[in-house]
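All protein chains but one are shown in place.
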Amino acid sequence: MLRFNSDYMEGAHQQILDRLGAINLEKMTGYGLDEICESAKKKIRRACNKPDAEIYFLVGGTQANAVVIRSILKLYEGVIAADTGHINGHEAGAIEYGGHKVLSIPNRGGKLCAEAVDKYVRAFYEDRSYTHMVNPGMVYISHPTECGTLYTKEELKQLRAVCDKYNMPLYLDGARLGYGLAAEGTDLTLEDIAGLCDVFYIGGTKVGALFGEAVVFTHHMVEGFYTIMKQSGAMLAKGWLLGVQFDELFTDGLYMKGAENGIKTAMRLKAGLGDKGYSFLFDSPTNQQFVIVGNDKIAELDGKVTFSFWEPYDDAHHVLRFATSWATTDEDVDALLTLM
Amino acid sequence: MLRFNSDYMEGAHQQILDRLGAINLEKMTGYGLDEICESAKKKIRRACNKPDAEIYFLVGGTQANAVVIRSILKLYEGVIAADTGHINGHEAGAIEYGGHKVLSIPNRGGKLCAEAVDKYVRAFYEDRSYTHMVNPGMVYISHPTECGTLYTKEELKQLRAVCDKYNMPLYLDGARLGYGLAAEGTDLTLEDIAGLCDVFYIGGTKVGALFGEAVVFTHHMVEGFYTIMKQSGAMLAKGWLLGVQFDELFTDGLYMKGAENGIKTAMRLKAGLGDKGYSFLFDSPTNQQFVIVGNDKIAELDGKVTFSFWEPYDDAHHVLRFATSWATTDEDVDALLTLM
Amino acid sequence: MLRFNSDYMEGAHQQILDRLGAINLEKMTGYGLDEICESAKKKIRRACNKPDAEIYFLVGGTQANAVVIRSILKLYEGVIAADTGHINGHEAGAIEYGGHKVLSIPNRGGKLCAEAVDKYVRAFYEDRSYTHMVNPGMVYISHPTECGTLYTKEELKQLRAVCDKYNMPLYLDGARLGYGLAAEGTDLTLEDIAGLCDVFYIGGTKVGALFGEAVVFTHHMVEGFYTIMKQSGAMLAKGWLLGVQFDELFTDGLYMKGAENGIKTAMRLKAGLGDKGYSFLFDSPTNQQFVIVGNDKIAELDGKVTFSFWEPYDDAHHVLRFATSWATTDEDVDALLTLM
Partner (left out) sequence: MLRFNSDYMEGAHQQILDRLGAINLEKMTGYGLDEICESAKKKIRRACNKPDAEIYFLVGGTQANAVVIRSILKLYEGVIAADTGHINGHEAGAIEYGGHKVLSIPNRGGKLCAEAVDKYVRAFYEDRSYTHMVNPGMVYISHPTECGTLYTKEELKQLRAVCDKYNMPLYLDGARLGYGLAAEGTDLTLEDIAGLCDVFYIGGTKVGALFGEAVVFTHHMVEGFYTIMKQSGAMLAKGWLLGVQFDELFTDGLYMKGAENGIKTAMRLKAGLGDKGYSFLFDSPTNQQFVIVGNDKIAELDGKVTFSFWEPYDDAHHVLRFATSWATTDEDVDALLTLM
């Protein structure tokens, strides 16, 4: 059975496993206060060109989103997000559990448009009853988006400008950040992102780690984030397990190497499917491909390859999502192409 | 200055003030455990034809919505509402503060359509990742809606059927319930509502009381609601103040008399404005009228009458909301018509 | 039946009812934005000698405590209180519902001792794992306490000093504040309290109003408190009902007149019981008296007078609480003394 249903189906880069094995019986300090975590943070600060960044390692993406967002928002504020944003639909209400509303705005190809945010916030403050409404307190975007699309540097700058205009922090969910940075044609670098966002996370789970997300506050924003992590059940006792993974990922470009493999295999798949005449719901330059497939073909694929159902397209077609990863091989892709 | 900006600008029916005055120095039992509250509950049960209804008196509408909804939903559930629903936009995130997402669906004239709810919930359970999503746990409607419109008995039955299909309680926000029951042409009675909803509240604040909403659980649904009220800061120490008001409102039809006055004056206003050639955003049979008014005229009204800005209509017009109440006089309406 | 079980068994001063009657049909601005609220706030600011105080009117005490405390604390902080503090035992977990722990410290006669707070906080910061613990973020006291006792000016200054030392706001729950200010022998004035606390509330419900508590922030502390009130279901639509009550209470010393009556009748009761040989659990100079009564006598009182059971004293006695109020008469007290 071929498997393309997600980008977190494999373990981790061998270097990570090796390092974990090598230090397995060394006695380490707990709760992320160890030297390996420090080393990893230094490397990330350097990669971001943000020497004063505050970095925390969390276990997963929903957890990172929930803890970061509730640590930033005031009680009466909500977070602006595209309606397709992960926090709006696929985190089981984690943001609301933290007491905050997700203020959703219709997406454009999975993206949040600066103009739409500006319009939303302007209308909010023009509403004479706004003190009875959830205040827009920050902006959430994902990059790549849930639709596989990417912001351009210009788009991110525009979002930054709107955030500045209304004094809202900008938060970027980088669950698949590597695949965004490695995509062909992107003009956004990690340094750009660190320069334009207040806080973002570098996703490890989907880009070569066993698990783990590195939350980067590009400047000091939150008092007591460490204790808030503990309170949220988001502090790993053996914190060095996260440190080791990011320390390896940010050594010799391992993070980007994995990401590049995901992109290379995704582009091979995209080209192959295009050659076969398939159309795509979004023009994704990243590791998720959203392909319009006839229902008969889908029946035929059953039991041979796994994928995600994205949505019905029309009576005769569905959109399927195929995801590659740091571990996908050209052979996998070619086998899939043979089936399609 | 004429004032039509809301329906809670006056105190209460004189009978209520008189009764409060009459018992002022009687020593009463606190927290709603007094005999007047019991009397009021009996009258409401009778009016609803629900002898086993459990009734609680709360102080205000946002409070009632927040406490009822969080008392019913399971942790991982949200409440379905029209996007125009009061809980979705004008309660400052009270539902989210309780930990739950408002699952908003586009309204039709302020109403939630049974078919749209059915489609939403069906799609939810067809989504293979629904265990990662907020489960639809109950349905919220307001009657009259925030747009002044009304459900028909047939529409409410259809919503009930969808709720039954998916095992979701149906909750009706009756902040302006009296004006709905008194509207010309409605075929929905209080008894119908009690028969079709699991829980609803009879709004006092906007329909003749100083304050107060009577929450009616038509059958036993929630353990510990009384303690949840206390925990929510929603238990009035001198609970009899609420009991007195509802006891009076449900004596000799006082509640409906006030509501009928609101409707009579609203219809006078609607007819008068129609005669003058004004158009309306919604065809409202209740006490809120949404009138399309030219910006020049609006400027002219400034300082002479108060109203609510609803929304811009086009470059030259805005929609204004004029509200009547149990206390509005024909003279007020005629004076307004003269200005328009 | 005589009734001494609480201090919120009667309505309100006649002046309040009269004023409510007088303005009943005047059309008022909602949500506390009216001129009467402004007038009441001015009078309170003057009485407190705090021209810049920010004042909000809420409906009840649990509500006030819950909204104030959650508006002040950071996510990872808790509120220090005496174990007998109202928020610790009798508010059904309202503080925890807001996400915060009550850090309880053993009381001394119902009071929180500055030395005990200092010791607690010092030990907290000396604990090497304090970043894994709830941080002490503010101090809650009630005055009079739940035991009827009072802080001296010196005690309050000491608490203030500890709060300053650890940068914690000091919050005073004044549900019965009037009775504290009117007590014989107290050296604490309203101005002192306003000078020493960051925030406190002046209780109306128990001291002559139908309902209502005036929260006084003695300096600017919280962004968006108004919206937080709305979100908490704590904003009264007809906010002027609260304004009217406090405007009357702070006209011609009405608040203190009511309080003085509560004290006068309580002292009459205390003296009378003392003459009859009764002992008291606490030496209370305020309107609550905690009397040790034999079980036989308690059985005898049954059906003749109501009171609160405070706690068992020994096998043969219970502690009963008798409360007077602004509305208690000498005749009531004398009738009770005859029974005892």
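Chains here go by letter, A, B and C, matching the order in which they are written, and residues are numbered from 1 within each.
Definition applied: a residue touches a chain if its C-beta (ideal position, glycine included) is under 8 Å from a C-beta of that chain, and two chains touch if they have at least 3 such contacts.
Computed from a predicted structure; not experimentally measured.
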* **Contact with the hidden chain (one of A:Ala53, A:Val67 or A:Val117)** => A:Val67
* To do: Using the touch definition up top, pick the residue from C:His13, C:Lys27, C:Lys41 or C:His100 that touches the left-out chain.
  => C:His100
* To do: From the listed residues A:Gly11, A:Pro106, A:Gly253 or A:Gly274, report the one that touches the chain absent from this view.
  => A:Gly11
* Structure fact -> chain A residues touching the chain left out here are 3, 6, 8-12, 14, 17, 20-21, 23-30, 59-67, 91-94, 97, 205-206, 210-211, 227-228, 230-238, 241, 327
* Asked: Please identify, in ascending order, the residues of chain B that touch the omitted chain?
  -> 31, 70-71, 74-77, 99, 131-133, 135, 223-224, 226-228, 230-231, 235
* To do: Extract the touching residues of chain C with respect to the undisplayed chain.
  => 75-76, 78, 89-93, 96-97, 99-102, 128-129, 131-134, 308-309
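The working rule: only the chains that are shown with their structure count from here on.
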* Structure fact -> Distance between the CA centroids of chain A and chain C (whole Å) is 50
* chain B and chain C, separation of their C-alpha mean positions in angstrom -> 33
* Take the average of all CA coordinates in chain A, do the same for chain B, and state the distance between these two points in whole angstrom. => 41
* Multi-chain contact sites of chain C, meaning residues that touch two or more partners -> 227-228, 230-231
